[in-house]
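Shown next, in structure tokens, is the structure this report addresses.
Shown here: the complex without one of its protein chains, the others still in place.
We just call them A, B and C in the order they show up, numbering each chain from 1.
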Amino acid sequence: MQTSALQHRFERIRSNKFFEFFVISVIVLSALLVGAKTYPLPSAITQATRFFDWFISLFFLTEILIRFLAAKNKVTFFKSFWNWFDTLIVFISMIPAENAEMAIIARLVRVFRVLRMVSIVPELRILLVSLVKALPQLGYVMLLMFIIFYIYAAIGSTLFEAINPTLWGDITISLLTLFRVMTFEDWTDVMYETMEVYPLSWVYYLTFIFLSAFAFLNMVIGIVVNVMEQENANARMALDIENREPTIADVMVELKSLRQELEKTKSTKTPQ
Amino acid sequence: MQTSALQHRFERIRSNKFFEFFVISVIVLSALLVGAKTYPLPSAITQATRFFDWFISLFFLTEILIRFLAAKNKVTFFKSFWNWFDTLIVFISMIPAENAEMAIIARLVRVFRVLRMVSIVPELRILLVSLVKALPQLGYVMLLMFIIFYIYAAIGSTLFEAINPTLWGDITISLLTLFRVMTFEDWTDVMYETMEVYPLSWVYYLTFIFLSAFAFLNMVIGIVVNVMEQENANARMALDIENREPTIADVMVELKSLRQELEKTKSTKTPQ
Amino acid sequence: MQTSALQHRFERIRSNKFFEFFVISVIVLSALLVGAKTYPLPSAITQATRFFDWFISLFFLTEILIRFLAAKNKVTFFKSFWNWFDTLIVFISMIPAENAEMAIIARLVRVFRVLRMVSIVPELRILLVSLVKALPQLGYVMLLMFIIFYIYAAIGSTLFEAINPTLWGDITISLLTLFRVMTFEDWTDVMYETMEVYPLSWVYYLTFIFLSAFAFLNMVIGIVVNVMEQENANARMALDIENREPTIADVMVELKSLRQELEKTKSTKTPQ
Partner (left out) sequence: MQTSALQHRFERIRSNKFFEFFVISVIVLSALLVGAKTYPLPSAITQATRFFDWFISLFFLTEILIRFLAAKNKVTFFKSFWNWFDTLIVFISMIPAENAEMAIIARLVRVFRVLRMVSIVPELRILLVSLVKALPQLGYVMLLMFIIFYIYAAIGSTLFEAINPTLWGDITISLLTLFRVMTFEDWTDVMYETMEVYPLSWVYYLTFIFLSAFAFLNMVIGIVVNVMEQENANARMALDIENREPTIADVMVELKSLRQELEKTKSTKTPQ
């Protein structure tokens, strides 16, 4: 019973409004700290940031512990993706930075503490989950797009490698160059260069742009239609519940009972 | 009672079609004046523009006074955002330009007189209000986008600062560079530079482009769905009013009264 | 009556499938001729193109005459926008090219003969009309956008004129530069240049991009919603006609007559 009492106490801490506000403040502080370190700072402040770093790490560790102890079922605690996410970020960001090389990695890793903002604000969590859920629906369009990219990259690195190996050296670099062409980033420079050797190579670029733009458009329309369909389904369901007043089916039920009444009237009349 | 008579007279001036037309003409004139001053002008015309400036200032002041005196309730006059907006613009644009430095500020401030066009044309006012109202709905998507930007900017300025301090010097500059990458503005130049040191840094740029494009797409779809929903709600309401002829509910009411009639017929028959 | 006989004969020519096909062929030929002249041609072919030019001019003139003579009412002929359009293009493209300067103008003017394709194909005509009709709906958004552009251009040419007069010399050039910024065309080059003098000028560019992008997005959504509304209205109307079988209103009419029957039964029974 003692553990249960402890659990209740920790649950009360976790649900406390001030505690929540304090956690968000510390996350924002850690974000600002990450930003501040990119500026050249006097050594006194650098010392202070080191202290803050340890404070944030300890605070996050304590917070995770409180959450863990506040959980009724310790097994379901680890079944939640966001608990794993938080725990991982907290532990990874506690890697000590001993030498210069490790220092950069430690700094990079601490950047991800900003991501805890997503796990702490429910609206952001819902948004991220819905974004991730929208991805698989696009699976086949993205596969088709990758096939288009792959074929063009293979053709590109076969034909244009001799012209500019920096852009068309192998299939990976060609894929990157094609992505650049797709974003229209100085794509004519790439094209004019190859047109000097193969004057008809504009066909390659234009067909690629049309195909990828068309596939991309299809992807966007796919998302829009999906979202709309869901909206319409929700609206219809809402309408169904709200309008759970009379429907045509109810009219039919009513009419049938009316006819039975009539039948009865007739039958009571005939014996007469 | 005298004040009331005065108020009525000013109200009649304000509602006058010619007065309204004249106000719009003066606003257009002030806009043209602002444009004209950006050209090199002969000194005679420069003198004339100075005169026009004072004329416009005085006219606007008079107009605001007429509006104020025409208002029935002087308190509600100052409760309207657009009255504050107009008054502020008029007073600010009357700052005198004494020395060269102030002259530029005075010129800049007068530019905002063009904004009075928005406050005078009701359609523009509605448009602006609806634009501003659409913003908070996007709050969380924009927060998510800012978190993405912030994390990438922190990583960028940690890793790439030594390569090009002009682009990745601190987190503010990195944010600007990332915005540039998001608009696809010479983003490959930025990427190729860092790829010479970190050959895998294309992962950084491509994941950033995909994440921000995806979040942006989501934002646009969010707006579209919001607008559509509102449209549908409006259409349904319009339909409800227009179709306030018979509905299924009316059929049910009718059927029930019919059944009662039948019941009565039966009951009047049985005693027979 | 003789004129009427002539009119009928010309009407038969005009409606002739072969004639229509021939007209389209000549328009395509004139388009090809315009394209061919942009290539360096041997003088023999240049002579031939001159001959073709005269042939096309004469043919178009003849065609317009046939159309005019085929029209039942000569007044309504000139009331049609497309007849004016055709006549104007034909007459303008017959301007003789005497000297070198006029030759270029004559060539340019003949380019517009390609536009006759729009007037001859009904589907293109409908498309163009619907495009033009969509424009005024966007009137106020475009006015708001112009105000945004104008204010930023005025500020830009006031502050940045000394930095780069080629880009910010006067308000017209500033408007062009801002349009360039809006298309993201090397906009960072423009920004970095002014940031050297005013380090905070990125605020100017970013607010401009956000405002114009937001207004543009609003414009696009406006068009989409307009198109959708029209589609929905059409669909509802189509549904109304198609479903002009029974509606709830019909049920009500039927029910009311039923009740009257019942009333009659009752009334015939009571005297009994």
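Here, contacts are C-beta pairs under 8 Å (C-beta built on N, C-alpha and C of every residue); 3 or more make two chains touch, one makes a residue touch a chain.
All values reported here derive from a predicted model rather than from experimental measurement.
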Chains in view touching the one left out: A, C
Touch as defined at the start, partner being the missing chain; which of C:Phe22, C:Trp54 or C:Phe179 qualifies? C:Phe179
Per the touch definition above, residue among C:Ile13, C:Ala31, C:Leu61 or C:Leu206 touching the missing chain: C:Ala31
What residue numbers in subunit C mark contact with the hidden partner chain? 31, 34-35, 37-39, 104, 107-108, 111-112, 114-115, 117-118, 121, 123-124, 127-128, 131, 134, 176, 179-180, 183-186, 220, 223-224, 227-228, 231, 235, 245-248, 250-251, 254-255, 257-258, 261-262, 264-265, 268-269
Spell out the interface residues on subunit A facing the chain that's missing from view. 140-141, 143-144, 147, 150-151, 153-155, 157-159, 161, 169-171, 174, 184, 186-188, 202, 206, 209, 214-215, 217-218, 221, 224-225, 228-229, 232, 248-249, 251-252, 255-256, 258-259, 262-263, 265-266, 269-270
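Here, only the chains that are shown with their structure count from here on.
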Quick one: which chains contact subunit B and subunit C both? none
Same or different: at the subunit A/subunit B interface, is the fraction of residue numbers used by both copies above or below half? different
Can you list every residue of subunit A that touches 2 or more other chains, as numbers and ranges? 251
